[in-house]
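Just one protein chain is left out here, and the rest sit where they should.
Which chain is which? They are A and B, in the order written, and residues in each are numbered from 1.
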Amino acid sequence: MSSTVIITVVTLLILAFSSSVILYFISQKFKVEEDPRIDQVQEVLPAANCGGCGYAGCRNFAEAIVNAENLEGINCPVGGPDVMAKVAAILGKEAVKSDPLVAVLKCNGAPENRPQKVEYDGAQMCRIKHNYFIGETDCSYGCLGSGDCVVACKFDAIKMDPKTNLPVVDDDNCVACGACVKACPRNLIELRKKAAKNRKIYVACSNCDKGGPAKRACNVACIGCGKCVKVCSYEAITMENNLAYIDATKCKMCRKCVDECPTGAIIEVGFPPKKVKVEVVEDAVQSN
Amino acid sequence: MKSFPAGGIHPSDNKLTAGNKIERLAIPSSVAIPVSQHIGAPAEVIVNKGDIVKTGQVIACSKGFVSTNIHSSVSGKVNKIEEIADASGFKQLAVFIDVEGDEWEPSIIRSSDVDSNITLSSEEIIKRCQEAGIVGMGGAAFPVHVKLSVPEGKKCDVLLINGVECEPYLTSDHRLMLEHGEEIIIGVSILMKALKVDTAMIGIENNKPDAIENLQKIASRFLGITILPLKVKYPQGAEKQLIKALRNREVPMGKLPIDVNTVVQNVGTAFAVYEAVQKNKPLFERVVTITGKTVAKPGNFMVRIGTPISTLIDVAGGVPEDTGKIISGGPMMGKALRNTLSPIVKGTSGIVLFPEEESTRKEVGPCIRCGKCVTVCALKLEPYLMATLSEKGMFERAEEEGVANCCDCASCHYICPAGRPLLDYLRLGKSTVLKMARERAAKKLAI
Partner (left out) sequence: MSRLLNVSPAPHAQGKDTTKKLMIGVIIALMPALIASIYYFGFGAILITSVSVASCIVFEYLIQRFILKGSVTITDGSAVVTGLLLAFNVPSNLPIYAIIIGALVAIGIAKMTFGGLGNNPFNPALVGRVFLLISFPVQMTSWPEPRGFTTSYADAITGETPLSLLKRGALDSLPSNSDMFLGNIGGSMGEVAALALILGLAYMLIRKIITWHIPVSILATIAVFTGILWKIDPSQYADPLFHLLSGGVLLGAIFMATDYVTSPMNYKSMVIYGVGIGLLTVIIRIWGAYPEGVSFAILIMNAFVPLMNRYIKIKPFGEEVKNG
């Protein structure tokens, strides 16, 4: 072996050894004391950093929950009950029960229901349109169709339907993080309790105008007639500002309100089609 | 010839109605007078359904200092007080009056003789402007008495009068300067007395040489009033650009003209002030230009406030078959209307009808970083940057770049070759940044 090689190897070895010694001492001197449970909690989190919990990222969530008194009000919607149970185990606390939620759009103003009255070719952002005018239809509460909610979703759970110009939620991908709710300038999206088989019953309208103007603007608007409130046996429906609202925690999915609604503003999703009763007419066949 | 040094664009003038004398529009059968035709708090209605009102009678009272009175523009019976949709579809309260005859308030002097004898004191002038509901007639509709009340600690030494009318198509100010030049100059003297200044400069763009000549002749008989022709460049009529051109002073960011000892008023406002002070006539009618390349009989009309826009369009020959857009105001800063049912209000300087091929926007492409928007910005900002930051939601950075100082002149949006909707994003940036600033100020107060 030539002397050059030996000198090179020895020099590099000395450099490597002294660097590691220096780094070790520095890391010990400037060590930050931290609760080791924060790292443990962060390990079990989904690392989506979506902000659905209300904190800036998964690390901030871990810090907050380790320092909190109890787990009341702190929930990771993406991880769901499984992750929350693991976190509770690490902290030695009780896991808080919370219902799974899903995003629901409270508007059914497709062009066939809600005719277009004017044309808009400005910037395609719902927030800009909402500040500027009531929309391309006569309903000043309904969906503007430019997809701020689609842009906000990090889980590919909401897409624009080009035929109806309304966003459609993918119930399986939706983790109810609330990003779309914040993005919608008209507060049309609500996080509602998720039922079995992704069934839903809700008032697909947010129009607070009186019945006349509401119906003129959109065929399937809620006109505030109150029939649904009267027919519900579980007191799940309330009426405020000419608009009905179904409380998902009280609703028993009997579907009476769906039949009762005169405009079709109340929608049922995920149910099998109703069996049509066939009445036998007595004297139907009297021929021949 | 003077102008503002940086930025600006040259859209085609299209002053189709510059040679049309002002005609009086017949009073319609009913009017709808909104209670919010000005910047500031909406006025409070003081009449009820069924009341008989006279032309010039107060029907809604000023609410607070930054607000003003609303007067009936017709005589007749109040039909209803109901919400009406404005140009964007948002609801606002209006007083509907069915017209019967044309009986005026007896205190109004109806003679059209020009009265140059100013008897009111400075304080009385300001009070009269408030009572008469006078607002800025250039389109902004800011209550005049507020501008004339110089706050404690500030001083005004020069009055500037805006006779620029830089928006294409609009000619109402031009015709006023030609046909009522004497009243305007007396109005300027009245404003000078109210502000206690002895110098006034009237800026007029050079595409109106007849108006410049007419006012120069009249102003030579008055003390302290000079007429200055200005280069034709948009937005010469914007307040800050006018002050820069006429006085070579730049209003600091976030501040008002009074902070450079200046007050600016429109020529139409000077005319309305003349009528209010010398004839005791409140503001209930104004000159409106109805124009457009396909309009059959464009012209300038004296219209009663509250007249439906459809009435004005009918007199001009009706809505042409291929109309794609109807604008209240000029093409650069006007408001597009959803229908022709809206009424003419104090700030309506013109109605412009566009044919279909001129009604849609250019196709939008990516920003090619040509820098033309930076070149034309009259406030020396960087529109491409502020617009992209606002689009991406980076509002703190947008605030640093000065988006709150944008004056909405739309020169950048006009010039952009890629058709980017710059002003739409800038407006979003501005409203968000101003909201953030208000929240910060409120938090500071709370501490």
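Heads up, the rule we're going with is that a residue touches a chain if its C-beta (ideal position, glycine included) is under 8 Å from a C-beta of that chain, and two chains touch if they have at least 3 such contacts.
Model, not experiment: these values are computed from the prediction.
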Residue among B:L178, B:I309 or B:I415 touching the omitted chain: B:I415
Among B:L379, B:A398 or B:V433, residue touching the chain not depicted: B:L379
Absent-chain interface as seen on chain B, which is shown: 6, 9, 11, 88, 168, 240, 244, 250-253, 255, 319, 321-327, 329, 331-339, 352, 354, 356, 358-363, 365-372, 374-375, 378-382, 384-385, 402, 405, 408, 410, 413-419, 423-424, 427
Positions on chain A where the hidden chain makes contact: 116-122, 132-133
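We adopt the following convention: only the chains that are shown with their structure count from here on.
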Between chain A and chain B, centroid-to-centroid distance (C-alpha), Å: 45
Chain B partner contacts - residues on chain A that touch it in the complex: 117-118, 121-123, 125, 127-128, 131-135, 138, 140
Partner chain A, residues of chain B touching it in the complex: 85, 88-90, 338, 360-361, 391, 421, 424-425, 427-428, 431
